[in-house]
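The complex appears here minus one protein chain, its other protein chains still in place.
Right after this comes subunit A.
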Amino acid sequence: MEPSSTEGGAEETLLKNHPPNLPHKVILKHGQELEEEQEELAEHQPLEQEDLNFERWKRRPLPERTLHQKIVDIKTYLWNAETKEFMGRSGKSWSLILLFYTALYVFLAAMFGGCMFCLMWSISPYHPTFNDRVMPPGMTMSPHLEGHEIAFNASDRKSWKKYTKSMDEYLRPYNDGAQEKKNIRCAQDRYFMQDDLEESTERKACQFKRSWLGDCSGLQDPHYGYSQGRPCVLLRMNRILGYLPGQGKPINVTCGVKKGPPEALGEIQFFPKSIFDLKYYPYYGKLRHVNYSAPVVAVRFAGVQYDTHIQVQCKLNGKGIINDSPTDRYLGSVTFSLDVGA
């Protein structure tokens, strides 16, 4: 659109007739340059020297905010003296929002509380809704201190004192006196069913006397054989509410060597016998079966070889009992190491 191109007759007549305006210039331009464009097309974009000054195109980094500015910003955020705002909210705004949340959470807490109330209301205090997780029963033993190792020297009182102490503790509820006072004597050889009673009535429990454990009762020998190198252990099956072990046939207990020379274990004695009597089952729960005493089987290793490290496993055997679970070593069995010295 160079105005230099104003020569030519046709343009001059036009100049007279019209004020100099833009479309007019178009004519001039087209008159002069159209043919050239025909040759070069309108697209030629001249490269300029300036185009090669690459430096000016490089992005200049934005100035970083200084630490001071940042601190000032945070300060204003925390307390803006101009607007009297704390963390971007005025006092009124804060109280509104806090009120809102209080109301919301009070409602939620009430809903949660209501749910808990409904839950407890719906659950029977006498028997759990489900007992699939606690079955089949596990097995525990005494003495049990942290681990399942029994290692002592018969002659060294100190080395076995802790075991006998633990067993004393374990057997205290089975003292004959206490049992006679609280529990009834049972003679039957079947489950002691008391389902026909009213639900909340306290259930009777059968006696299990400490004296029945003989050499392992700690009555004749307060050292449970530890001083003689013939230690006792006590075994008990975990209580499960309403569980009828063995389905009519009593569960019996066996012990054997799991690791170590098999002959090292020697003779094994069971007290009162190697079974859990049916009369002690079913268990009616803490609330109704207040004085329930779980039966104990005492095992006496009468001929254990000295100075040999052996692993002993005692198992429950019976219908419905699992004693070889790969994931739970205490399900229906208990394993302990035995290392007796002279």
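Keep in mind that, in the parts below, a contact is a pair of C-beta atoms (placed from the backbone, for glycine too) under 8 Å apart; a residue touches a chain by one contact, two chains touch by 3 or more; residues count from 1.
Please note the rule applied: contacts and distances are computed from a predicted model.
Missing chain, UniProt name from the options "Protein YIPF3", "Alkyl transferase", "Symplekin" or "Sodium/potassium-transporting ATPase subunit alpha": "Sodium/potassium-transporting ATPase subunit alpha".
Only one of the listed residues, A:67, A:81, A:119 or A:187, touches the absent chain: A:119. Residue A:238 is the one among A:166, A:211 or A:238 that touches the chain missing from this view. Although one chain is not displayed, subunit A still touches it through residues 1, 8, 10, 14, 19, 21-24, 26-27, 29-31, 34-55, 57-59, 96-97, 100-101, 104-105, 108, 111-112, 115-116, 119-120, 123, 126-134, 137-140, 144, 146-147, 236, 238-241, 283, 285-287, 289, 292, 325, 327-331, 334.
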